[in-house]
Structure formats: C-alpha cells, structure tokens
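Here the complex is missing one protein chain, while the rest keep their positions.
The letters A and B name the chains in turn, as written, and every chain counts its residues from 1.
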Amino acid sequence: MIPRFDAGDRVLVLDLGKSGHVRTPFYVRRHSGVVLHRCGAFLNPEDLAIGNVAGPVVPLYRVGFAMTDLWKDYRGLPADMLCIELYDHWLNPVEAAVRAD
Amino acid sequence: MSDQEHTHDHAHSHDHAHDGHEPLVVEDEAGNIEGQILVDALQTLLVERGLVFPGEVRREIERIEAPGVHLGAKIVARAWVDDDFRTRLLADGKSAVAELGIGVGEAQLIVVANDADTHNFVCCTLCSCYPRSILGQPPAWYISKAYRARAVREPRAVLEEFGLVLPDGVRVLVHDSNADMRYLVLPQRPKGSEGLGEDQLAGLITRDCMIGVSVVGPVA
Partner (left out) sequence: MTRGYHDIGGNAAGAIPIVELPWLQWEKQVEAIRNLLGDGTRRMMSLDELRRGFESFGEDKYKKLSFYRRRIEAMIDVLIEKEVFTREELDAAIADARARWETPVPCQP
C-alpha cells in the first residue's frame, strides 16, 4: 500500500466503529491533526490480534494534534501538542475548505 | 492488596476524591503466590510440549534483566558531547544507538529532544508500551491507570505532581506510545556541566528525565 499522506498533510481520524483489538484510541477519533512524518509500513495490529500474519502491511504515520482541539477545557499553551501513531486506514484527508476553520 | 481492598477499589473506581490517590492494582502476598503457581504451571506445560526448552526461560529472564537506565544514559551523554551523533540519533534512533552496541528490540526508536522552548514526555494510554530494551521495565506509576488516563489530557498537572513546573512559554509535547514506535526523551544538557566527561554526564541522567517527567538539574 502506497502511503497516502506525507508530513504537513492535514488528516481527520475516522471512527471506524471496529470491534476487537485496535490501536486508535477513542480520544483522537473525529479530530483532525497534522502528519508529522511517515513511520514506514507495518502489519496491521487488527490482523495480528487474530493471528493473521498474511498482511498486507499498512503505512503508519505520526500525527500531531493541538491539545486545545482535543480537549475543550484544556489548560496550557495553544502550542501544546499530542503526538500519536495512526495507521493509514484510520485517516481521511482534510479538504482545504475545512482547513479554513 | 487484599481481596477486600479489591472490592473497595472497584466500587469506588470513579470516586477519585476519597483519598486523592488512584489505586495501583498490585497483588498482595497471596496474589503473588497465585501468580507464581500459575506461571509455573504454564511453564511446565510448555516444556512438556517441547515448545520451550528447560532453562530457556531462565536465560530469557537474564536477557530482559540486562537492559536498564544505564543504556539510555549512555545514549543521552553521547548525544550531548557529539553533535553529529545527536543528528543521527534524532533522524533514526535505532541505527544511531546500534553504533553504541545497543540493540533496540522494538520496531523503531524515536528520540525527541527537549530544548529551551519545548518539553517532551511519554506515556501509553492503551497499555504500557515503553522502550524496554534501553530503559528496562517501566516503573509502577507508568503502568498505573492514573498516569495512562491523565498524561494526554492534563500534562502540566501531571508534571507538577512529579515536581516539574515548566518555565513560562515552554510548550509541552506529549507522546502517546500507542503502536510500533518507542520513545526516548533527550533531556537538555544542564548548566555547569561544560567540563564534565561523557561518563560523568551519564551519571547525571535519570530514568525519569528520559521519560520526560523530570529534567536534569544544574551541576553545582
């Protein structure tokens, strides 16, 4: 799978509603952040969790989120950031129109 | 912790005001004996089935006991005295630490550097991922529910509980170690350490500085 995103891209975290083992915590779902860098490609933990090692591999990114965006009552600086790793299939591109707000 | 306390903790799991401390779930003496019996039984079955050889568990324990804070400290001290190494370390942690003979078993190592404007710290909200091959086992508080829950939401309050108040204007970057990367904080080299050699510098560096809940204090 070719990575769809690169550093600087704005992405929205999907809430895929998957049951079972996933590595996308609830608190970042439906929030948008910025790709910090590509981490490479890895076997999907959702497959590994059920013993499937046949692949395919999935691109992984580190994504940064403004703390003030994650938590409405956040107490700290506007520049404070949360950095987390997210797999490609949990992300959508954020369009320029959305970027404006 | 007794069974009675277990029940108590559970009943009050959302009531965090009653003693101000989120209970850390640890086994009491009976629980530790039960854990020992359980793991001995498992080991016996695995040896019987030829899946694990006798002696292999002992050897693996020796292997996982070997890494510790001294490895992380060595990495940081080298980065303080060697700018080229520092650059390589920040670009590709795993390859750079391999130059020091340190093997990272985890997928990849991301080293995040503190500076005058930025303070980094590391947690794992989903389980307790930790760079075991360079820092050893995580401390008990790192795997506690309170740390896992709060680090990503109120990092400054958490740091204050560790006695760390950041100077005005310093931004916080929290790293939730949730997938295939592991994180090491590269603390700032302290004032007054200019004349120190690499080994002396390594002696200043604590585990907590490399998790990011502390900083390296000035050298007297």
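Convention: a residue touches a chain if its C-beta (ideal position, glycine included) is under 8 Å from a C-beta of that chain, and two chains touch if they have at least 3 such contacts.
Worth saying up front: this structure is predicted, and the values here are computed from it rather than measured.
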| item | value |
| --- | --- |
| Option from B:A41, B:V81, B:A98 or B:V165 whose C-beta touches the chain left out | B:A41 |
| Residues of chain A (touch criterion as defined above) contacting the omitted chain | 15-22, 25-27, 45-46, 48-51, 53, 70-71 |
| In chain B, positions touching the absent partner | 6, 9-10, 13-14, 16-17, 19-27, 31-33, 35-46, 49, 51-52, 56-57, 60-61, 63-65, 125-128, 137, 139-141, 143-150, 152-153, 158, 161-162, 176 |
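Here is the rule we use: only the chains that are shown with their structure count from here on.
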| item | value |
| --- | --- |
| In the complex, chain B residues that touch chain A | 107-108, 110, 125-126, 152-157, 169, 171-176, 178-181 |
| Residues on chain A engaged by chain B in the complex (per definition of touch) | 23-25, 27, 39-40, 42, 45, 60, 62, 64, 67, 70-71, 74-77, 79-87 |
